[in-house]
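Coming up: chain A.
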Amino acid sequence: MTYSLAHLMGGILLLSTFLLLSQRRLAAMITLYQLQALTLAAAAFWQGYAQSEINLYLTGIITLALKGLLLPLALREIVHRFNLRRAVETAMPMALAMLLGVGLIGIAVLVVLPSTMSAVSLTREDLAIALSVVLLGLLVMTTRRNALAQIIGFLSTENGLVLAAIGMPGMPFVAEFSVALLVLLAFLVTGIFLLRIREHFDTLDVTGIEDIERRGR
Partner candidate 1 sequence: MLTFALRLIATLLHAALVFALAPLLMGAVNKFRAWALGRRGPPFLQPYFNLYKHLRKTTLVPETATELFALWPVTAFLATATAALLVPSFCTGLLTAPASDFITLIGLFALARAAAMLGGLETGFGFGGAAAGREALFSVFAEAALLVVILGFALLAHSITINGIAVAFAAGHIGISVSLGFALAALLAVALTETGRIPTDNPAGHLELAMVHEALSLEYSGRFLLLLEYAGMLRLLLWMNLIGTIFLPFGMARADDILSWPLGLILWPLKLGVMAALLALFEISTAKMRVFRVPEFLGAAMLLGILAGIFLFVASRIGT
Partner candidate 2 sequence: MIYAPILLPFLAAIVLGLTGTPRQGVIANAALSGLVFLLTLAVFTAPGSGLIHADALGLLFGTLTGFIAFTTALANINYVRGAEPRLTPQLWRLYHALCQIILGATLLGLYADNIGLLWAAVEIATIAATLAVSLPRTPSALEAAWKYFILGGVGIALALFGTMLVYLAAQPALGPGLNAMSFTALSTHAPWMDGSLLTLAFVFILFGYGTKAALVPLHGWLPDAYAEGPAPLTTALSGPMLNLALIAILRFRHLLQANHASGGAAMAPGPFLLVLGLASLFLVGFSLSRRRDARRFFGFSSIEHSGIAIFAFGIGGPAAIFGGLLHMLLQTLIKSGLFIALIRAAALRGSTAPGNYSFAHLRGLIHSNKYTAWALGGAIFALTGLPPSGLFASEFIIISQTVQRNPWVSAPLALGLLLCAVAILRNLGPLIFGHAPPHTKPVKAAPEMHLVTLHLALAVILAFAMPAPVLNLLSSVAGALQ
């Protein structure tokens, strides 16, 4: 029962990441991300209940508050303010991206297969799911040109990390604290960046930066 429920949540997470990969529009991506974060929070609560670990509840609360609510709000604000409602152009055909996504999941499974996983509440499948989410998040980052979309990919990668972390038995609090710190700081810095980039490039599109790069030196 414990495992199957954890499983289910992992599955939802993976599915939403996969959908993220296939989304063209920023608004939809943010919604999917929100869904992901909420699922993650639920998974954290469930694991906390199963392992009776107070730390995991805390993680769940942080995830729910910051990732599930605050971050999507902020993202939507950016979309609204910079008028980014138009469709996101991708650097790669969707079909190809999806195909790659499937391949990545295959690799994740293949890699996790030989590990023994004895005496661990995290199953092989869970680890494979977490790994898949991490890899898919990275894939989203590399297939999008838009900075915001890349950030969302990055955030989804972090969700994968947290998913893996909450499954680890007795993982000291250090890790979760770090993840929270990372999300906070990362977004802080990102926010600063986004503002700066807006200052200088009048757009959130990273292609502006790439142009400078192309001039070479």
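Just so we're on the same page, a residue touches a chain if its C-beta (ideal position, glycine included) is under 8 Å from a C-beta of that chain, and two chains touch if they have at least 3 such contacts; residues count from 1.
With respect to how the candidates were assembled, all candidates are chains of the complex that A comes from, given by their letters.
Every value quoted in this text rests on a predicted model; they were computed, and no experiment measured them.
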Inset, instruction - Quickly now, which of 1 or 2 touches chain A in the complex? Give its number. - result: 2
Legend entry - Residues of chain A defined as touching candidate 2 within the complex: 111-112, 114-120, 122, 127, 131, 134, 138, 141, 150, 154, 157-158, 160-161, 164-165, 168-172, 174-175, 178-179, 181-182, 185-186, 189-190, 193, 196-197, 200, 206, 209, 212-213, 217
